[in-house]
Structure formats: structure tokens, C-alpha cells
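Here the complex is missing one protein chain, while the rest keep their positions.
And then subunit A:
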Amino acid sequence: MALSRLSSSSASRCVDLLINPLAAAAAAIPRRLISSDTTPITVETSVPFSVHNCDGPSRSVETTPKELVSFFKDMATMRRMEIAADSLYKAKLIRGFCHLYDGQEAVAVGMEAAITKKDCIITAYRDHCTFLGRGGTLLECFSELMGRKAGCSKGKGGSMHFYKKDSGFYGGHGIVGAQIPLGCGLAFAQKYSKDENVTFALYGDGAANQGQLFEALNIACLWDLPAILVCENNHYGMGTAEWRAAKSPAYYKRGDYAPGLKVDGMDALAVKQACKFAKEHALKNGPIILEMDTYRYHGHSMSDPGSTYRTRDEISGVRQERDPIERIRKLVLSLDLATEKELKDMEKEIRKEVDDAIAQAKESPMPDPSELFTNVYAKGFGTEVYGADRKEVRSVLP
């Protein structure tokens, strides 16, 4: 899109508390095409990092206009996708469990900005946006949600089982906390093959009370594994508030001997800074725990209204004050990286992309009945398999 030259009056727009005075000077520079603009910008995070057993990273985050606009675009895509999934669920095209991530997009986007596709991410069931961040397409996402062949798991996994092996996304797990030992196993494999990559094992504040977390943390610290445990603390474990479930809700301190860092999870730049710091730390000194202070607007899942255990004022309050997309929008506008209209156009485009993906996904066929028996074993025995009536579904395993 064509960008017009900046007028000198734009400098007066930079009064936002978020940015430091240096940015005001940057705003006076004429804008170039955002998609290739990599002039460094320094932004200070609004909330300081809380540390446990380590020196946290600095509050000044290095970023570029290109990155900021891409943050906006990615987060807006994720938000739009989750809202579309909401309507699809209500239209009964998505069934079963559907856990939506809107409000928490900054964690996914900030983490991606700090790492490569060779690093591994493993998370629980709130995985749609993490999957997108790892390079998944909207079509794969919606097809999987609707149980179609074009889905990332061929329609056999569902909302809670998104995987993308080639870009290091290991899912997508339904049982709370079970992904943490798996994540430490991924880190073990990385250490075994000596490839200088790290694993981010994400879990929620509800899972933080699972015993296997501490078991896995103990082993990871003993063996010096490059594992980073990330607690996405959205303050509610389904319907139970964190102060009712945890004696010590300071999840970043629970590692005891493992260092911890508490991050404002609604600020994509703070998340990026923390993940970068964590990656360096894990490669040198072993596991570290990150606690992302974030919030989800929807209920725990589509079957949960989300308002029986918290007030609507609380939800709208967070939306007004801490929304991650609004924060980046304000930053982009105040730095004059794009106009209001350009951002709105971007959002319209995203909306169209999402609608197209849904339309395409709706046309994708359901899996073949023979798919019922594929992928049960990696190498089958050539046995014949059949459904309950032995007539309709018959197939031969590989």
C-alpha cells in the first residue's frame, strides 16, 4: 500500500506514555514502505519485569517498524480467527471442545518474534493461535476445527490436537499438564543432538498445580536441559480463580532453584524481550520459568459463558486498558508508521482472508471412512480391518 509523506505535525501525536522520548524524534523521519523498513526503534515496556533468582532483561526493547506492523497484522488475524471460530461453533460447524485464545495473542506473537522455527513450542489445548504463529495456515486451522480432510491433523485431531512438525510445533494436548514432561523430552532431544535450540513448554495457571510439572522441572534442571517453562497465567483455571486454586500464585517463583521471570503478557514487545532473554539463559544455564500475565476474554471454552466467575466489568476493563492489539495500534499510530485508515484497511483485508479460508474449509470433504484405521500404527501388519457391522467400512492396513 502506498504511504504518504509524513507532515511535521505528526510529532505532536507522540505524547503516549508508552514510548520513550527517542521515538518522538524517530516520528519526524519520513515513513518508507513498512514492509521493508527495518530502522531500529527502541520502546520501553510499561510494566517492569519481576525476577526470581536472576537478573531480568532490560526494559528497552529493540524493534523495527516492519516488526511492529507485522505484530499488528498477526494479532489481528488471530483475533479475527478466534471470533470466527466462535460463530462457527454457535452454528454447530465446530463441535466438541473449542478453547479460544483471544486476549492472549501477544504471547504467541511475541514469542515467535524471539525464536526460530527450529526451536520447539508445545502447548495445551488453547493452541489455535500458537499454531498460526508457527506458520500454520487459516485453511488448515478451520478445516481441522470442522473435521475436514484439509486439516492439519487430517481432521482426526480436532481443536485440541493441532500439530506442525516441520516448524517445530508439537501440539495441541488435551490433558492438563501432560505436555510439560513431553516438552522437557523435546528439550532433552535437543540437548542430545547438540543443536543449540530451545523448547518452550506452555501451560496455564491451572496446570501449574500439577505434580508432573515439578517432576519434569526437577529432571530438566538436573540434566541441564534447554527447556523454558512458560505459564500463561490468565488468572482462571476454567472457573476457579487463581487465588482459590493456588496457595502461592507467584508462579514464576515456584521453580525454587530454577530462575523465574514475570512478564506483562499483554505487551507483545515485553514478551519478545523475555523470550529472547530466556532462550539465551536456557542455552547457557538451564531451565527458566516465565510467567505471562495475560487474560482471556472468552470463557474457558465455548461451553463456558465466562461470566459466572468474573464480572463483565472486569472483562471490559481489561479490554479497554490492556488489550494487546490496541496497544500495538496506538504505538504504530504514535510512531507514525501507518495511518488509522491503513490499519483499518489491513483489518478489512484480514477479515476477508478469514472469510475466504472458512469458505474454502467448508468445501473441503470429510475424511474417508478408511481413514478411521490409518495412522494407528506407524507400520501396520497388512491386516484387514472393519467397522462394527463388518459391511460398510472395510480396509486393509498398510
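Quick note on the criterion: a residue touches a chain if its C-beta (ideal position, glycine included) is under 8 Å from a C-beta of that chain, and two chains touch if they have at least 3 such contacts; residues count from 1.
Keep in mind that, in the parts below, contacts and distances are computed from a predicted model.
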Omitted chain per UniProt, picking from "NUBP2 factor", "pyruvate dehydrogenase (acetyl-transferring)", "Lipoyl amidotransferase LIPT1, mitochondrial" or "Iron-sulfur cluster assembly protein", is "pyruvate dehydrogenase (acetyl-transferring)"
Of the listed residues A:Glu196, A:Glu215 or A:Glu340, which contacts the missing chain in the full complex? A:Glu215
Where the complex has a chain not shown, which of A:Pro57, A:Gly151 or A:Pro324 is the residue touching it? A:Gly151
Out of A:Leu186, A:Ile228, A:Ile325 or A:Ala338, which residue would touch the omitted chain in the full complex? A:Leu186
Among A:Thr64, A:Thr137, A:Gln360 or A:Thr374, which one touches the chain that has been omitted from the display? A:Thr374
Hidden partner chain, residues of subunit A it touches: 120, 122, 151-158, 161, 163-165, 170-175, 178, 180-186, 188-192, 211-212, 215-216, 218-219, 222-223, 374-379, 381, 383
